[in-house]
Every structure is written in C-alpha cells, then in structure tokens.
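Removed from the display is one protein chain of the complex; every other protein chain stays in position.
Chain nomenclature is as follows: A, B and C, assigned in order of appearance, with residue numbering initiated at 1 for each chain independently.
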Amino acid sequence: MFKKILIANRGEIAVRVIRACKEMEIKTVTVFSEIDRKSLHVRLSDEAYFIGPPPSNQSYLVMEKLINVAEKSNAEAIHPGYGFLAENPQFAKLVEEKGLVFIGPPAKAIELLGDKMRARKTISESGVPIVPGMENMIASENDAISFAKEVGFPVLIKAAAGGGGKGMRIVESEKQMKEAIRGASFEAKSSFGDERIYIEKYLEKPRHIEFQILADKFGNIIHLGERECSIQRRHQKVIEESPSTVVDEDMRKRMGDAAIMAAKASGYVSAGTMEFLVDKDKNFYFLESNTRLQVEHPVTELVTGIDIVKEQLKIASGEKLSFKQEDVRWSGASIECRIYAEDPYNNFLPSAGIVSSYLEPSGPGIRVDSGLYEGCEVSLYYDPIISKLLTWGSTRNEAICRMKRALQEYHISGIATTIPFHLQVMDNKKFIKGDISTHFIQEEFGKKEITVDHDELYKVIALLCALTDFKEKKKIKTLKEKKFRESPWKIEGRRMGLRRFGF
Amino acid sequence: MFKKILIANRGEIAVRVIRACKEMEIKTVTVFSEIDRKSLHVRLSDEAYFIGPPPSNQSYLVMEKLINVAEKSNAEAIHPGYGFLAENPQFAKLVEEKGLVFIGPPAKAIELLGDKMRARKTISESGVPIVPGMENMIASENDAISFAKEVGFPVLIKAAAGGGGKGMRIVESEKQMKEAIRGASFEAKSSFGDERIYIEKYLEKPRHIEFQILADKFGNIIHLGERECSIQRRHQKVIEESPSTVVDEDMRKRMGDAAIMAAKASGYVSAGTMEFLVDKDKNFYFLESNTRLQVEHPVTELVTGIDIVKEQLKIASGEKLSFKQEDVRWSGASIECRIYAEDPYNNFLPSAGIVSSYLEPSGPGIRVDSGLYEGCEVSLYYDPIISKLLTWGSTRNEAICRMKRALQEYHISGIATTIPFHLQVMDNKKFIKGDISTHFIQEEFGKKEITVDHDELYKVIALLCALTDFKEKKKIKTLKEKKFRESPWKIEGRRMGLRRFGF
Amino acid sequence: MKYIAKIKDKKFKISIEEKDDKLEVILDNIPVSVDFTLVKPPNFLSFLLDNRSYDAEVNVDSGRQDATQKYFVTIKGKKYECILEDEKFAKLKDFAGIKSKTKVEKEFKTPMPGLVVAVEVNEGDKVKAGDGLVIVEAMKMENELKASFDAKIKQINVKPGQPVEKDEVLIVFE
Partner (left out) sequence: MKYIAKIKDKKFKISIEEKDDKLEVILDNIPVSVDFTLVKPPNFLSFLLDNRSYDAEVNVDSGRQDATQKYFVTIKGKKYECILEDEKFAKLKDFAGIKSKTKVEKEFKTPMPGLVVAVEVNEGDKVKAGDGLVIVEAMKMENELKASFDAKIKQINVKPGQPVEKDEVLIVFE
C-alpha cells in the first residue's frame, strides 16, 4: 500500500479522501489556492502546498504544479477526486510518465469513455443498448436540426468531454437550437477545456440510474448495485438514492451485467460508474460512463458497507479485489441530499460568504460529508456543492423520515443553501411514492414557490420579530444609560457564572 | 402509535429519543431545570416545560412535576431515558396509575430486577448461572468480612438499586471494608435514593458482556447480540463494542438463550439488557439486569440496523415485534467511546463550563450522539457523559482506525474531555488484539501518564508558542500605534472581502 | 409597545409591555406566555411560546423604510419574511390612505459577483416579468438573471466578458 499520496482536489471530496487515507495510515498531501488556505482539506491533511491564485485554471487545473508538489513531497500516487483533472486523460498520462500512480482508470480508458462518441460506439458493440444519437460531433446548426427532425424533438445536446450536467441543453424546437449550441459549447469549454458537443434523442420522462463498479488490475470486475439519480435541477443531480424503487432483483442483475460488460469493453480499472436511462417500460440504455469517484458514491457505501475510496486505493496499489460479486450484500436504503450554496428563494443563484454559524445534524443513520466549519469561507470560484447530507434507514421510508429530521437540524448561517428545497422534496407525495423521473423537479416545482404555508408558524414568526425589535430598543435605551457596551458572550458568561454554584 | 410523549430526561439521551420520535412523527415534550433552558433537548423538542432548580432532586427526580407536565401537555406516554427515574418502580407505577404509558418494563419487573438480591435468586432458579454472593444485604462490617473470608478476597460491594458503576467498591483486604461500605452506601443513596448494598465474589479479570433484548407485550422475546463492555474506569463503562472478540457463534447462541430465559423469568417487556461476567475459560455468569435503554445501545444499532428506541416506542404502544430472532442480522463491527467531561490530565476530575468551540467528526462510518453545540454549557449538576462517539467498520480493525481518525477530528474547547484518553486506548496493543478485561484500564493506564511522547510534534509546539507570543507582542505594538482595536472577525472579513473578487 | 406584523397575507396585532422584569405579551387580543433567549450570538434564539419550542434565526433586513422593518426568520430549515410595523404609524397611514407598497426598483443589480457571459436585451426593449436579462457566470455555472416585473430597459451598464461585483447595477429601467 502507498505510504503517501497527493490529493489533487479541494473541499468535501478532498476531505473524504483524507479520511480514508487516515484510516489506512496513508499520509496525505494536499494543495491549496490563495483563497483555500483555511479550508478543511488543508487543515486535515499531513502536508499542504500553495499552488496559486483562486481561479482554478491558475491552480487546481495546472498539471505541472500538481506534479511538482507530488515530486517535492515524495507522494507515490495522485487521487484526483471528481471535477478538475479527474477525467482528463492527459493528466493521467502525465502522472504515469512521471513514475507516479494515477488513482483512477488508465489514461486510455478515460480517453475512450470520456469521448462520448467513441464510448457509445464501443459500448454498443459490446452488446449494451444505447440511446439513439448522432454518430459524430455537431458541426453546424443545420446538422443538429436535421438529426433532431429525424428522431423528433426534443433532443439533448451534450458536451463530448462532459459530466455533471455541464454543457448540456434540452432542445424542444428548431428555434432554440442556436442558443443551445452556443450555451452548451461555452459551458463545455469553460468546464472541460473542450468545446465539442454532440446530440442524442431525448427520452421522455426517463429515470437516470447508474451502477457503481469496481475493477482491479487483474480483470476482476464487480458491481455494487444501482443509484437512482433522477432528481435533477438544470441537469445536475441533487438527490440520489440506493436502491432505486424501480429496480428489482432481476433488473439489477441484468443492468449490473451490462455495466460490467461496458467496463470490460473499455478496459476499465478502478472505481467507476456506468450511467443508464430507464424508460417507462423499464428498458435501459447506456448513457455515459463516469471514470472517477462520483459525488454520490456514499449512498452505495451506506447500503453495502464497502468503503469505495479505500477500494480505489487498494486497486491502484495493485491489490486484487478481496471480495466477489456474490459477497456483496445490500441492506436497507440510503438517500443523499446535495447541499448547494444556492439560494432557493432567489432562483437558485449562487451564494457565497463566511459561514457564520454551523451545526451539523447527528445521531442514528446520519452521514455528513462536507468541508464546512464555523467561520469557513464559501467562495464563488469553485463548485457550489458544499456538503452532502446522507441518511440510512432500514427501509426507504425510514431514510426519508430521517432525512427530514436531519435537514431540520442542519443549521448553516451566513450563506444561502438548498436545505429548504430538499425539505420540500422530502414532503412531496410523488417522491415519497418513488414515482419520479428526471423531469420531477421541473414538473413538481416549476412554478410553485419554495415555501408552503405553515399557518401555525406565522404567529411564532410575528412574535419573534416584535420581540427582537422590543429587545433591541430596550438595549439601546439601556446602553444609553450604561454608556458602555459589553460583548454578548461576556454578559452570558457572567450570568452563567453567577448561577454556576448552588448544590 | 402515540401522538405525543414526554421525555423525562435531559442531555444526549433526551436528544436521542427526540430524534426517534421526529422520525416517527410523534410530538415530544421535554422538561428543563433552570440551568438547562438552552440545552439541545429543549431546543429540539416540540414543547418544553420548566420544572425547577438545577439539583435533580428538585427537578428531574420530582415525580409529581413530571406527571403534571405530562397531563398538562396531553402526552400519552413517558420515556424515562437512562438514569434519573428510569429504573424507579414507584415512578413506573405512578405513571401507569395516572393512565399514562411508561415506556419501559412493567413496574413489577423493574422492582424484581432492580432488587439485585431478588433478581439473582429468580434468574438463578430459571437455570442461568450467577456469580457467587451473599444472599442478603450487608447488615454490618463483620457480616461482609466473614463472607469475604469464605469466598476469598477480593470481593465486590454493590448498590442493591445500582447501575452505571455507582455505589460500587472492590475490597481487596479486610481493612478496606469499612471505608468501602461507607463510600458505596453514600453513593448508592445519593444516586438512587437507596443506601442498601450487597456483596459478591469478585471474579479475576472477567470480561463484562451484556445482551440486548427486546420483549413485546405478547411474550415474544428476542436478543440483538452482545456488547463487550469490559473497558471501565472506576466501574464505569468508557468504551463498548459489538461484537465481542471473545464471543463466537455458539457462545452467542448460548448466552442469548440465557438472556432470553432471564427476561422470561422476570416477566420482562420493552428493551433491556442482561449483563454477564465471562471468565478466562469463557464461562459466563449472570450479573445483573438493566431495565432501561442503555447508554451504549447505539453499538447494537450500528451492527444490526435496528433502531432500539423506535422498537421501545412500538412495544410500549402495544405493537407486536415485527421480526423474529432469525431475522436479526449482524454486520461489521462497532465501537463507542463515551466522551466524559473529565480531565484526563488531572486525575479525571470533573470539568464544567461553556463549550467555546465545537467541531464534530463526520464522514463515513461515524455517529455522534450528543447534546453539545458551540456555546452550550456543561454543568456540574448532572452526569458527566456529554457525548458518545461511535464508529462502524466492516471489520473491528476498520472501526478502530476510524475511531482514531474521528477522535483526532473531534474538537471540544472550553472544557476538558476524555478524548485524549480514548486515543491512548485506540493505540494500545492489547486493546487492538482484543485482549481485555475489566482490569484493562487499571493495568494498562494505572501508573502511566496519559500523554506519550511525540517527538515530531515538539518542534511544532515550541514554534506555535513562540509565534503566538511574537504575534501578541506585535499586536500590542500595532494597537498602541493605531490606538483602536478591531475584532478579529472584522479584520478577517475585510481581508476576505478584499480578495473576494478576481475572476 | 404595539406592533403589526405581516407575513404573506396574514396580519397579527402584538402588544409587548415590560412589568417587573417580566414581559407581558398579547397576540391578537389573547395573552401569551413567551420565553425568549439568545442561544448563539448574534441572532440565534430559542423561543418558547406557551411551552411550544422553536429554534430560530432572526435577521433584520438592513434597509429601514419609514417605521416599518423587514425581517427574515429561519425556522426548521425554512426562511420566512415578516414586515413589522409600529402600530401608531400603521394607523396614521391607514387614516391618510397611504398604502404600504413595495417601491419599484429602478436599478437591476446582480446578487453575486461573477463574469457577464451574455446580455440578452437591448436599450429600449420592453421586458416582461420572468424574461432573461443578463447571464452571469459564477461557481462554474451560467446563471440567468431574470426580470421580476414588467419594465422597459433604459440603460445597460455591462457587456459580455466583463467581471461584476456583488450588487453592481447591470441595467437601469425606465
């Protein structure tokens, strides 16, 4: 096993990898941009190196800087996390050329699967069904329109190098095509440095279901079951769960086999994900592969008890998988809510600032993966996922009830977050029934306000405001009388001190 | 199911019960003493009632006050938590007389099992082996000495109404007897309001292993496996785990059967624990029964996936157990470290004050049950258990490594805690091997200092102190120059603000 | 003191008096028992209303208009807006027939810093509530800023490629 690795990432996923390493007694090296000096990943790692200004193209995306740090710190391997360079085959290649180990699939597999067109071809040839689409990149608007007319609107434009919903557009009519192509290729370029986009048939109300796979360097490949990722906003997953309410044992076997076939066909090694669309009749189509650790990997960890990051590390260091497909056991149900720094009361616009007060939910069946702490800064430079709140329950219903409880306990001040939105979803009847598709949010929350009425709370709110005003005015009066001001903590401390004793 | 219950407790266990209730949509009513107005259990419950001054005999132990609150708030049932009135048969009886449901065993069973002498007799007659002891309470010092001479020193003095190590003394020689009797009966009286004590043979290096049982009102009794509770200080459990390294499948079956037999013999209903001592040859002896939810119940929850508090609520409301013995599945390993507000650097003396800074560990396999938050007060009036840190791992080794990681992440300022002590245990070779007994702490930590040397850290500490002094002196100089002082937060905020922008 | 509090379409009359160090609170003519304590400075409170327990964060909106004050209250993970008025002032207003009405903002500001990717309108255009005005990139995403009421564009202050600060005026309406 490695003695020391570099984590070429930041935020919650860097913290996640550090935790796995600590539990395996592997030393961790992290990197930080100017704005990340106090980030939790810097604080928790064994070593940390400064790599430049906040914009990621001057720090976290600069391959040479990362290689330099790895060499200077004698790290043996590099874990890329997700995002940034995680799916960049040049980086994987460079790492290997420098005699270091890339903790992920071989550069070749990243290249093949990262090129959506080649991936579709390879996977399709291995016998796995795929979504109908153009065989080449979009060359012109007319090109795209004629394909769309052939298979029928709506169609989906996607970044060839994409992932995470970036550089993706649904096109419902001819006149939307131009702007969609422009927007998608802009986002594709700014997110992945590759502006190429392609087009495919847009399935009506599909479910988005993915399979977690693990493949070692000796050709052993297993799957850890599915994750239901249909709850999406702007093509970004916001809530994931395992198992899916639509996948039964037989379907799990067939989809799992297809995922393993796809991994075999692409020469896959390490942890990875095969994504499928599932239509109303439970037909499934290969969509794309994510050649990295997924944001939502913890839902699988909660139902299987397998630590996927540790397995990645073992595989990368050349160990054989220590268990077989039949050893994988699923138990209960797990849900993840991605907490974004976005304001659900203001059109989900990004929110940034200092987290002025912070209390994580806790107790039975709760897991929080985050890089937050009281006093930390959430900046606008990076991904808006600031925390992942997960629950496990012996049934899906218990997991949902627990999530409601946890969301109400989770207290983040100073920035806006999507917690209120998640609470709405947990109360939604269709969600509770498991009657969902990728259109769920659009259909259920499209026009509605986020806050539903809570008559019983209005009185409380009215009183709180009046009492705050009353107290404030009284304080000003008292201050004028006293002519000096004490910090609330001091006043508090003294008051406590006064009644501390009295057995 | 109940619509509303009263939780007649405080602190972490009240919070634990609230969480279960929230997940079952049961409204919760809590009570608070003067010093507990801001406690987390008050903040998280639906209703909260003031019941008097901090000393528990004027608040949490006053039965009439609790009954009054239950009646005023229309609560249908009372959950007693652990400690306080949890094992007081008069309280259980009173609750039932008032037409309310006591969430626990029937008063009769509490009475029988709470009287250690009667319990020993009943259990012994049902065919379960017991530790040799006197058949009556200690009447005089001579009485006790003659029994001790008969079975041989050391002997153990225990409170008849006891539990949690209170009112317990090991007596190694004749001359210690007097003081031990005095101390034990004092503690017994102040903890349980019952000064009666008895005496039994003290087994050499026993393990303390207990079985969790669940019994419904229809005579169905199952067990949820064992908890190893041998790591004790001053007869108080400090670290528990499940499964025990010494219990194999056959032994689990035999001990589980004995636990169920003991529960049957005593007419037990609800969640409860049968405690055993296990000697070097794996013989086990019934020790006592705890007729309540145990502090350490979460280790069982983590390996079985069963929420014991929810089961208690279901049983109390008259539901049948929804699963059978053969449905109980154990998976992986779990450890609990009880975090006490005690100073390991000062002879484990109690510590109290305001928690000035607080960060809970988080991420995979971690559970924290606590009533703490930043700014809360830990008072000297109540039990020193302020938090329970638990880890789950697919193996015991993973759970231990995770615990080390979690303990290092857990940050509690303002009061002393036993976190450093737990870190020492997790590094102990005998503990890692599972080679433990109730003498473990005495033998391994008796004379040693808590802090072992960390040469590599000394330089860091030296530099931190020098830099702090340097910065402080510079600040004083700067202040003199500037003639005014800003809060560190303001300075920070402004600095951040300055570099916030720069795409 | 007497207050009128408005939340959405509901209105509450509140009276608070301090007598012998205790608060006497009347809500819509019914006396209520309140216990109101700071859990965490500056604004995180624990509130017991007739023994019902609520944890809340109370934020005052910084811009004060007349004798009314806007509050944001977060309870159980959700945020609510409340307008608090001094009753004397409210009476006066009713008497004079003044309607409390949100002032129409003439300036369209960006709620966050970022990079302007596209401007979707031209000076002189008429826009409707919900129409996109400017696309600003932040957190690696394009965010479309939309009009919240019908208006006519008077002036556009930014162009694509331009970085903007939080609260910078992007567009001025007529």
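As a convention for this text, a contact is a pair of C-beta atoms (placed from the backbone, for glycine too) under 8 Å apart; a residue touches a chain by one contact, two chains touch by 3 or more.
Nothing here was measured: the structure is a model prediction, and the numbers come from that model.
Asker: Shown chains touched by the missing chain?
Answerer: The chain that is not shown touches these displayed chains: A, B.
Asker: Specify the residue from the set A:33, A:56 or A:73 that touches the hidden chain.
Answerer: A:73
Asker: From the listed residues A:26, A:44 or A:467, report the one that touches the chain absent from this view.
Answerer: That would be A:44, which touches the missing chain.
Asker: So one chain is hidden, and I want to know which residue out of B:1, B:462 or B:476 touches that hidden chain in the complete assembly.
Answerer: Result: among the candidates, B:462 touches the missing chain.
Asker: I need the residue numbers on chain B that touch the omitted chain, in ascending order.
Answerer: 166, 183, 186-187, 190-191, 234, 341, 343, 345-347, 349-352, 357, 380-384, 407-408, 410-411, 413, 419-420, 423, 451, 453-455, 457-471, 473-474, 487-489, 492
Asker: Could you pull out which residues of chain A are in touch with the chain that's been left out?
Answerer: With respect to the unshown chain, the touching residues of chain A are 30, 37-38, 42-50, 73, 373-375, 500-503.
Here is the rule we go by: only the chains that are shown with their structure count from here on.
Asker: Of the chains shown, whose Cα centre falls closest to the middle of all protein Cα atoms?
Answerer: Centroid comparison flags A as closest.
Asker: Taking mean CA positions as centres, which chain lies farthest from chain B?
Answerer: C
Asker: Where the CA atoms of chain A average out and where those of chain B average out, how many Å apart are those spots?
Answerer: Whole-Å distance between the two chain centres: 36.
Asker: Show the residues in chain C shared as contacts by 2 or more other chains, in ascending order.
Answerer: 40-41, 52, 55, 113-114, 137
Asker: Two-or-more-chain contact residues of chain B, please, as numbers and ranges.
Answerer: Residues 44, 373-374, 500, 502-503 of chain B each touch two or more of the other chains.
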